[in-house]
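Okay, here's the structure, questions in a sec.
In this view, the complex is presented without one of its protein chains, the others remaining in place.
Entry: chain A
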Amino acid sequence: MAETAAAIPKSAPRARAAGPRLGPAAEVVCIVALALIASAILFSLFLLVIGASPITFFQLVWLGGFGTAFSFQNTLQRAAPLILTGLAFAIPARIGLTMIGAEGALVIGGFASAAIAIPLVTSGAPPVLTLAIMASAAMIAGGLWTALAGWLRHARGVNETISSLLLTYIAIAIMFFFVEGALRDPGSANRPSTLPIGRETMIGDIPGTSVHWGLLVGIALAGALWVLMSRTTFGFAARLTGGNPRAALAQGLPVGTLIVACAAIAGACAGLAGFFEVAAVHGQANAALVAGYGFTGILVAFLARQNPLAVVPVAILFGALAAAGGLVQRRMDLPDASVLVLQGIIFVVLLASETLYGRAKIFRPAEEGR
């Protein structure tokens, strides 16, 4: 990256930071809040049409997501993979890639970690070494998987949105091919799975809670990636490429390398989510890995406006929604897919709200007033 650093004028980031920064931030918060309120109203109308009470619904979501210590821990447990898959969408988005393949990278990463664990566990390797190898395998597998979509984009001009989704289906097929074939544990009769890694190898919970370590790793990674994207030459070059690829090329930036690198970081994040699903939740790879975390992560990243730090609270919000799903199902007799409907409404309204940016005068910095 040395030649890249030389190509960028040193004053460029500072010049952007000079203006008042509260204005745009307040605008983002206001518009996102407005979008969430509008979604809640639309979903309430939907509930009223089908004869359910919106008030009960939101009370139950609060109760099931944050109401008790138990439910909050359940929320955090579900937020952990969402932080990682949210990052997996947000990082490539900064360089202008719309990659929706986190689900596939999660599955292939989780599967790779479970597969590599089989010889290690049977030969009695120490748990710490096994876990380290498993995590590396998951990140490498996931990273290579999405790097392929990034490379296809750069080298062949293949639309990355479509290719990353196709790779997701291929990843799921690969996992089932092995889990129901060569790597199937004969003991798993009803639900074909790989050999369990065993309780002594599995990552425990954060002491004093029932939340696994994936949450803290996710938060730390969100912080690290924020620094990478906002405070380093690499991040600046990536954002410049996202804003104007031709200008980046003209500046002599290694656009191809940047694109593939951002795609690989995304896959590594999602692969890590798969690793935690295997090493902390299920103990083996099976159909439970295909749980839709990758797809919810897209929505998380959009709501966080592709900011790695904002991904964390948004992921917790959606973790709460998922955690409350069971309670809503039992108490109100609504199918668990009602959460999917709510997510879909939030998603569409949120994207429609993009049109509001720059319209209200009060958010504009004084110098820029046109």
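In this section, a contact is a pair of C-beta atoms (placed from the backbone, for glycine too) under 8 Å apart; a residue touches a chain by one contact, two chains touch by 3 or more; residues count from 1.
The rule is simple: contacts and distances are computed from a predicted model.
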item	value
Missing subunit (named according to UniProt) among the choices "ArnR1-like winged helix-turn-helix domain-containing protein", "Cytochrome oxidase maturation protein Cbb3", "ABC transporter permease" or "2-oxoglutarate oxidoreductase subunit KorB"	"ABC transporter permease"
Touching residue (missing chain; options A:I118, A:I133 or A:I174)	A:I174
Touching residue (missing chain; options A:V255, A:A285, A:I298 or A:A323)	A:I298
Per the touch definition above, residue among A:S71, A:T85 or A:Q343 touching the missing chain	A:Q343
Hidden partner chain, residues of chain A it touches	98, 100, 152, 156-159, 161-163, 165-167, 169-170, 173-174, 176-177, 180-181, 295, 298-299, 302, 335, 337-338, 340-345, 347-348, 350-352, 354-355, 357-358
